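Complex shown without one protein chain; remaining protein chains in place.
Entry: chain A
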Amino acid sequence: MSLEVAIVVEDAVEYSFAMEYHGPPITRELPRAVPINVDRIPVASVVSPLPFPDSLSLPVVQPISAADIIGKKLIKDLKLSSSSAELLTVSPTSVIAFESQNNEVSEGSYSKELGLGTETSVSPSSVINASVESETENRSSNDICALSGELSSDFECCNRDDVLSGVNERGYSSISHDEFVGGVGSSGVLESSDSFEKSMEFSGSLRKSRLSGAYKETLDFNESNRTDWESNESVLSVDYLSSRVSSRKFGDGNQDSGGGDVRRAPVVTFCDIESDDENVDDDYSRSEPEVVRMKKEPAAKVRKGACYRCLKGNRFTEKEVCMVCDAKYCNNCVLRAMGSMPEGRKCVTCIGYPISELKRASLGKCSRMLKRLLNDLEVKQIMKAEKFCEVNQLPPEYISVNGRPLYHDELVMLQSCSNPPKKLKPGNYWYDKVSGLWGKVGQKPLQIITPHLNVGGPVKANASNGNTQVYINGREITKVELRMLKLAGVQCAGNPHFWVNEDGSYQEEGQKNTKGFIWGKAGTKLLCAVLSLPVPSKSSDLCGEQISSSISRSMPDYLEQRVIQKLLLIGYSGSGTSTIFKQARILYKDIPFSEDEREHITLVIQSHVYNYIGILLEGRERFEEESLHELRQHQSCDGPDGDVDGNGEETPYSIGPRLKAFSDWLLKIMASGTLEAIFPAACREYAPLVEELCSSVAFKATYKRRHELESLPSISSYFLEQAVEILKPDYKPSDLDILYAEHVTSSNGLACVDFSFPEPVYDGDDSGDLHDSLLRYQLIRLQAKGFGENCKWLEMLEDVRVVIFCVSLSDYDQFALDGDGNRVNKMMLSKKFFENMVTHPTFDQMEFLLLLNKLDSFEEKIEQVPLTKCEWFDDFHPVISRNRSNSNNSNHPTLGQLGFHYVAVKFKRLFAALTGRKLYASAVKALDPTSVDTALKYAREVLSWDEERPNVSLSEYSIYSTEASSFSH
């Protein structure tokens, strides 16, 4: 650089010879030479600290010692961010120079700053200061940029000139770059680019960019700047300005010296830029995207026809093009430059960016080159990813319907409807919601799509730019349409305003009677084809079933992930989660259980019934012994002389020897635990025996005392009542049987069911409901057994939206053995499980819905067993009206209702104490379909409240708080 300055000085000397003036005397005043203020000349001042040989040897990454990494990291972050900010300097003309510069800078400064950091030990506070300062500066730069927007178009032109004239220079510099690469060796290059990426990542973490995936964008300036300007968080912008200019200058210098020494680049970066406003403007205008979405420029500009990575080849070599930035890569480089292509053919740096709209047509169409490089399977996967990944989908704001750009939901609705617009391209469209007519703005209709979609605004009169003064649904139609109408036999005299429905029936505006069907005649469709006008497709004839068909249609994954809402159903064992799960299947699925499942369920139910019978027989033996004992005592009390005949003893519990043998056999089998293994065969054989048994007096007597048998589940009576039918070989379980049966769903681990709530019966005009029917839910049921102390896999379920926690209300007097073998109240176990789940880090900030199940049996039980039996509920002192006999009216809640509210409040308080948030609670009777339906719809409400929370949280909370406070203890 000093050399260059010297040349300048020499030049100055050469031209400063003053010639003596010989002409006539001058009347006007001579222009005086203004003394040059040396300080104000932009001089590349701070050069000396980096003599060239040193800068050459600089790029050595110092190994980072593990110790005090954190201390260094702050410094490193800052420095790297600044160095990476300098990377934000690509001006189109000087990219090559920039690249090498950036390699040097990032590495050089990286290692250097590390050293500096350890020597001078920059304290964290100073770092913060710096960032604060730059933040304010950032704001000012923001202003500058905002002001300079008008200059943009000018610059576009001159920039283009630059590009044209600069081709040669670029060729030069690229060659020099090649040499440079060769000199250092490939490993060096790899490494430096690595470090460069790293630095970008650091800077990314510093500015906490929300654009995940933007991290590895090497040259993602536009995007990053945009976010910076939005958030004012970043420290990058100031550096950005200065360094941009500097690199531009360098580019000039490079041209002067004829593609000379590339390594000089870092020297110039210290230049001051305050005077250089114009350049700043230019650059801003360049980075300003035309549309809201930004456009990505290729990372490097290269000689025309060359590969963007290896810089070799000419325009005839075959190349693959990045769908985003239009960079072209040759055979050897494409896999390196595009990596694993998770979104199709994009540079690694372009991943996460929307594709260029010009290339939408080639989406999913493979080139020969890829086919040659990769095998069929790989190509197929790439093309699949390219076509179906979310980023590559049409951006909704590019499509404007009836003068309003779409939102994402609307686009999804438009594309997922039963009869979507074909080959949707960005542009302005009109859409007649009543008839489903669809066309480009200013043109005749293209297609008839699904009507009544709530997309865009209302259709405008001049949407299709008609001038016929005949209106269909408020749109002035085109001449072609008018001709079609006339030929179809529609009376169009007197410029009528028609009202056309989706089935083609039309009526004049203001009149009720249908005048006819446009597409009724056979010839009309042919006519439409001739005039290239759309006719309704077949599927729209079944408009009644549209919604159901759109649900059953398999959706692309990118839509599915957005649409499915996951509900997690958990509860302590015996809380009825499986019943709710089964109920949901029966409620929302057309075929709740497949044939295979039913077969399996039949076996399960039958083995259960055997099990119940076994328990009863066991009980019978006990009762028999007891009653025998009693009988003996009784007899012995009566008198010792009583003739006791062992064989003659008859109790109500005695059975005949044949049944006795069966009973013994069954008990033996049960004791050995092989019931499941043998019984399908046994079923046929023993069915008559069982029938006999069930009708025996002893069995009936035992059945009457079944409440004394603790191991017999309460649900068994439902099956034992019809034991004879069930144990017949041709038994087919009804839905109700399945619902009542225990352990029929795959009880181990996880089960899930996808469903959507059926369309409400009332008129579907409300668009919100139409949209809701698109929403699908996934109910996931988990077995409580798996939730260990530090359950490792719960974090897999972090994407659920609501946790539905199920508690059996009637558990309050039940006991179970906990892990240590102690008898614990089941309600307390539920509570403990609830606490565990609520405080689990995975469910932090998750909505919880508490379902208090088995309300029916609870209501019965609470009349007999006080709620205070559970120690948690010992302060339950309900105020019961004295005149209970006539308290059946709704004003006086029953004891059961009081108990339910009390328990709900108990849980709500517990939840609030643990999380500070609010628990939704609802009672449910799992065996009652409507009750389960209501509960699951409540879960849906919770979800929608969650979405609207910012608006309504206050008022909503007050409702609940009053409810909570009304139950004081």
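Definition applied: a contact is a pair of C-beta atoms (placed from the backbone, for glycine too) under 8 Å apart; a residue touches a chain by one contact, two chains touch by 3 or more; residues count from 1.
Keep in mind that, in the parts below, contacts and distances are computed from a predicted model.
Colleague: Choose one: "AP complex subunit sigma", "glutathione transferase", "Guanine nucleotide-binding protein subunit beta" or "dolichyl-diphosphooligosaccharide--protein glycotransferase". The correct choice is the protein name in UniProt for the chain not shown.
Modeller: "Guanine nucleotide-binding protein subunit beta"
Colleague: Considering the complete complex, identify which of A:Ile382, A:Ile399 or A:Ala741 is in touch with the unshown chain.
Modeller: In the complete complex, the chain left out is touched by residue A:Ile382.
Colleague: Just to verify: which one of A:Val441, A:Ile715, A:Leu750 or A:Ala816 makes contact with the chain not shown?
Modeller: Final answer for the missing-chain contact: A:Leu750.
Colleague: Looking at A:Cys333, A:Leu659 or A:Leu797, which residue reaches the missing chain?
Modeller: The one listed residue touching the chain not shown is A:Leu797.
Colleague: Can you say which of A:Ala306, A:Cys325, A:Met341 or A:Leu852 touches the chain missing from this structure?
Modeller: Spelled out, the listed residue whose C-beta touches the missing chain is A:Met341.
Colleague: Counting contacts across the full complex, list the positions on chain A that touch the omitted chain.
Modeller: Here the touching residues of chain A are 61, 63-64, 66, 69, 185-187, 190-191, 194-195, 197-198, 201, 215, 335, 339-342, 348, 351, 373-375, 377-378, 381-382, 384-385, 554, 557, 561, 746, 748-752, 782, 785-786, 788, 790, 792-793, 796-797, 799.
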